[in-house]
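Every protein chain but one is kept in place in this view of the complex.
As written, the chains take the letters A, B and C, and residue 1 is the first residue of each chain.
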Amino acid sequence: MQEEFNEIFLKYHEIITLGVYGTAIGLMLIGLYAILTKKNLVKIVIGLSIFDAGIHLLFVGIGYVKGGTAPIFSPGYENAGNRMVDPVPQALVLTAIVIGFAVTAVALSLVIRLYKHHNTAKIDQIKSLKW
Amino acid sequence: MNIFFLIILIFFSGAILSFIINKIAPKFSGITTFITIAVVVFLFFTQIEINSITQFSLGGIQMQFGVNNYTYIFAILVLGLSLLASLYSIKYMQNNDRLGYFYSNFILTVTGMLGIIFSRDFISFFIFWEIMTWSSYLIVLYNGKHSSKSGMKYMIFSAIGAYAMLTAIVSIKGSYGTFIISDAIQQGAFNFSENIYIPIMLLIGFAVKAALMPLHVWAPNAYSKSPMSFTSIFSGAMSKMGILGMGLVLASVYSQTTNDNTFSVLVLKQVLGWLGGITAVMATIYALIQTDAKKLLAYSSVAQLGYIIVGLSTGTKLGVMAALFLAVIHAVFKGALFMVAGAVEKQVGTTDMTKISGLIRKMPFTFFTALVSIIALAGIPPLGGFVGKWMLYEALITESNNYFLVIVIFFSSTAAFLYSYRFLFGLFLGQEEKETEHVKEAPVTMIIPMVILALILIVTGAYPGILFEPIAHGMHYLGFSDVNWDMSVLVNVWGEESNMAYINLSIGVVFVVVFLFLTIKGYKGTKNVGTKDISTSGEIPTENENLTFQLDFFKPFERAAAPLYKRSMDKIWNDLGNALEAIFDFTRRIYTGNGQTYALFVIIFLVILLIFKNTLFTN
Amino acid sequence: MEDLGLKIFGAILTTILGFVVGMTYGGIVRKLTARVQNRYGPPFYQNFLDLLKLQFKKTNIAHGFMGHMAPVWIIIAAVTVLMFIPILNGHLWFPNLSFHGDLIFLLYMMVFGSLGMALGAGQTGNPNSAIGVTRGLSQMVGYEIPFVLSLVALMIQYKTTSVQDLTQIQHETGVWLAVANPFAFLAALMASLGMFRYSPFDIVGAPAELASGPVSEFGGKYLGTMMSGGAIFSFIKLTLYVHLFLGGAGNPEKTGIIAILIGLGILLIKTFILYMVPVFYGWINPRYRTEQAIRYFWGWPTALGIIGVLWAVY
Partner (left out) sequence: MVITPIHYIIVPLIAAFAIPLISKIHKELYRIVPGIVMFYNIIISFVLMKEVNEVGYISEIIAGWEAPWGINLIITPFSGFLVSLISVLGFLIWLYQYRFKKVIDVGEIKSYGIMQMLMITGAIGIIITGDIFNLFVFMEIVAITAVSLTSFYRGRDGAEAGFKYLLIGSFASAMVLLAILILYTQVGTLNMAEISERMHLVPQGIKATILILFIVGFGIEAELFPLNGWAPDAYSQAPGPTSAAFAGIVVKAGIYGLIRIIFTLFDIDGAFDFLIIAGLVTMIIAEFSAVKQTNLKRMLAYSSIGQMGLVLIAFGIGTKEAVFAALFLMFNHAIIKSLLFMTGSILMYNSKDKTILSIHGIAKKLPYVSILFAIGSFAIVGLPPFSGFWSKLYILTAAANKEMILLIIAILAVSIVEIVYYFRVVSKLYFAEDTEHIEIFKPSINSLIAMGVLAITIIVIGVYPDLITGYLHNAADMLLDKTSYIKFVLNNNVQIQ
């Protein structure tokens, strides 16, 4: 059962990798677009997290080794040291996700306060600090 | 402990002390200053031997202290003048507030000047130069909000000068690897055939302090706005620091230039000379339309510095000698004159000549000082000013064939008679006003310094040799061989001489004879009357008739010289300043305040870098 | 020792000569002016009479210290300058100090007197005096420029700044400097118009409006002394011009009394002719205002002076 899964997987490996990368880049671009063009603060925050998500996905994608297994020494995979997926990116991604979450939380709290303070969530109307 | 460090230490501690004492007993702040300077004067003239060098290192930079024959002239000048000025300012500054502030900065300024004289390396030179600059800036500010603008102008121009100097200094370090002045000169740092911009940069730096066109615009305001007891050293001594530097640089430029680039030196001479001449003329004609005595004196300082620079620019023996002589004499009489203005201001409350007149009977000693100083300023024999002027003209005519510059100088010094008379008349002569009836003579501690300076002028007029001796040594240090001088005979290179002894003899004899004649003859019949007792073309004026003539004093001359008054340097600088302000105001609009714009900046920056990465980041 | 005696004798003699000549010229000019203006006019010795009257006045009005000093300064300036210019090319009967001073010294010494006068006039407190002084000073700035230009021209042409040497040169070469450098001479001549303060440059005194300007408050011994000083000054200027441009007078080698008289005669003729120039010019010209006067001096005279300098250089 495991074997045939691998068979299928290896067959479509290229497409999948491409798909992962493409998605990642696409997410980043979408996030960037949202940040740069949307006027609403909440949308900008959402754009930020999309952007982060893209980067995280990229991380995971890069970590993958063709036909690799999970980086765990389990019965049946004692000699899998050379064909297991690189664990480091996944660890990093976990950290990055946590950080991104924290950032989003702070951002949203700021948005709330800005809305209270200015009675608007349009970023181009919140320009009391300039020049 | 080393004497140089000791002196600097005394100065700094004196500054701090006078600041603290002011908090306890404001009276003694000034006395502390005077004592501090007196102690230093004593130490200087007893302990320091000339040409002794002290090596030390600070911040990994080799530094040297020492006094040579050339700087010794300026040391005398600075110390003497600041001693008298500090004595003067005890009473003058009495019952002002912020005395500690004033006196500590006063001492710091003197420290800066003496440090400049001590330092034989560029870094300590620059350090003391800057200390002098900012402390004097703080004193210019002293008189409150009206002077903050002129103070800012002074600071900006000083900064321009100082940084031009610093550029030259670091590039000397870059190309010659030394900060020691004498080494740099020996390696030809000031040599036009080596590099042309180091000397020019240095000259610019010094020219600012020497108030040379077109960098002079700070001077009139700064001189007239700061307290007079300080202005007497501000204009008298501090401007001479610029002259010190210029003399040093020019002497080595002239002596070291080789034949292949005499042309550039010639250009330099002409440019400097003419700049000095134009400075003299413009400052003079602006001086004679002033109605405020302080402003008048300030402009006249600028004019006098113009003469000095002309003298330096000739680079000939007589010219440089004239310049140094004028520098010392100018320090003396201008110090005295600013003290006079200060005394009037202290006693009457203003120096606006349209408000006061006829103080001669009230303040005889002050008038005496003013008279002597003015005679010296106008260069009328037999006083010291004449000696300097004589040498200057002879140098221009006989040594450097700069004939039309002679005319320019002569014009300005003839026009100087106008403002000299304006000063004397405006303050001391003319009708006696009711407002100034209560006026008394200034307190004695203010009179003493003034009278001392006046006496110095008289003596140096009779025996200029007293000053020639140190000056000759100094010029020998600058590289002028066999500078010959006589106690009272002035000789130019054509052999014509002007013998002060005979002149004084003749003047003295005639004076005694005629004075006795006039005084004794009909002594009983002579009755003194006040200024109201006059006959205006026949009829006797009534009591409340206005007989004061102070406004539009030289209107005819103004009309005649109208074209000269048209364009002024200040306006040009102001326009420049406004243009810069506009640029600054435009620049800050980059920060639009919209977060998205900033984000856009980031992305654009990133993209640009990525596009040009191959050109930008290659190894 | 008798050398010193001779010197003193000569000094006194020079002073007296200058005084007498100056006064007489003044008188003559008054007479001539009167005749031109179709008046009878005073006798030529009128000035002496005025002087005597002034000196013997019983009561004098003194206007304080500077007022007292002003005449003294004028005399000082006059006599000192007189000592430093050659009379009869420095004849030994008129030994002067002209080896010990030069043109620049003279230029500045001449100002000494006018400054004293100005200060004195200032202290009297009479506004007219002060106004006269300011006009006088402004006018001085005017005419000094061409005057100095011409002097500089002479100095650089003959590489000397001493009057004595200039006179000597003319005496040896026999060429008058007026011929050697005509432009300088013209400039100096036009400058002299201002120096003598006759019309059209008499706005300083301006008898009509200013009550004779600076001196208006002086009287008695003071005015008298000033007059004598002024007389000596006019003689000084003339003699200076003569010795600078017109080849001087007399011959220092010949010591006989005859030679001296001849020399004096030549000197008198030359100076009188020279003196007539401003006078004639004044007769035919109305008064200038001060700024007009200054503009006048900064016009052609200055141009001529510059040409003179160039002439001297090349």
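Everything below uses one rule, namely that contacts are C-beta pairs under 8 Å (C-beta built on N, C-alpha and C of every residue); 3 or more make two chains touch, one makes a residue touch a chain.
Note that the coordinates shown come from a computational prediction; the quantities given were computed from them, not determined experimentally.
Within the full complex, the chain left out of the display is in contact with A, B. Only one of B:Leu166, B:Leu268, B:Ile374 or B:Met446 touches the absent chain when the whole complex is considered: B:Leu166.
If you put the missing chain back, the residues of chain A touching it would be 35, 41, 44, 48, 51-52, 55, 58-59, 62, 88-89, 92, 95-96, 99, 102-103, 106-107, 110-111, 113-114, 117-118, 126, 128-129, 131.
The chain not shown here touches chain B at positions 58-60, 123, 126-127, 130-131, 134, 137, 141-142, 144-145, 147-148, 151-152, 155-156, 159-160, 163, 166-167, 170-171, 173-175, 581, 583-585, 587-588, 590-591, 593, 595-599, 601-602, 604-606, 609-610, 613-614, 616-619.
One rule holds in what follows: only the chains that are shown with their structure count from here on.
Interchain contacts link the chains end to end along an open line, per the touch definition above.
Between the chains B-C lie more C-beta contact pairs than between any other two chains. Distances between chain centres, each the mean of the C-alpha atoms, put A farthest from chain C.
One inter-chain figure worth recording: chain A and chain C are separated by 104 Å, centre to centre, where each centre is the mean of the chain's CA atoms. None of the residues of chain B touches two or more other chains. Within chain A, no positions touching two or more other chains are listed.
By the touch criterion stated above, chain A contacts chain B in their complex at residues 32, 35-36, 39, 44, 123-124, 126-131.
Interface residues of chain C facing chain B in the complex, by the touch rule stated above, are 55, 57-66, 68-69, 71-72, 75-76, 79-80, 83-84, 97, 99-102, 104-105, 108-109, 111-112, 115, 118-119, 122-128, 130-131, 133-135, 137-138, 140-142, 144-145, 148-149, 152, 155-156, 159-162, 165, 209-211, 216-217, 220-222, 225, 289-291, 294-295, 298, 306, 309, 313.
Contact residues on chain B toward chain C in their complex (touch as defined above): 358, 360-361, 364, 371, 375, 378-381, 386, 389-390, 393-394, 397-398, 401, 403-404, 406-407, 410-411, 414-415, 417-418, 420-421, 424-425, 429-432, 492, 494, 496-499, 502-503, 506-507, 510-511, 514-515, 518-519, 521-522, 525-538, 547-549, 553-554, 556-557, 559-561.
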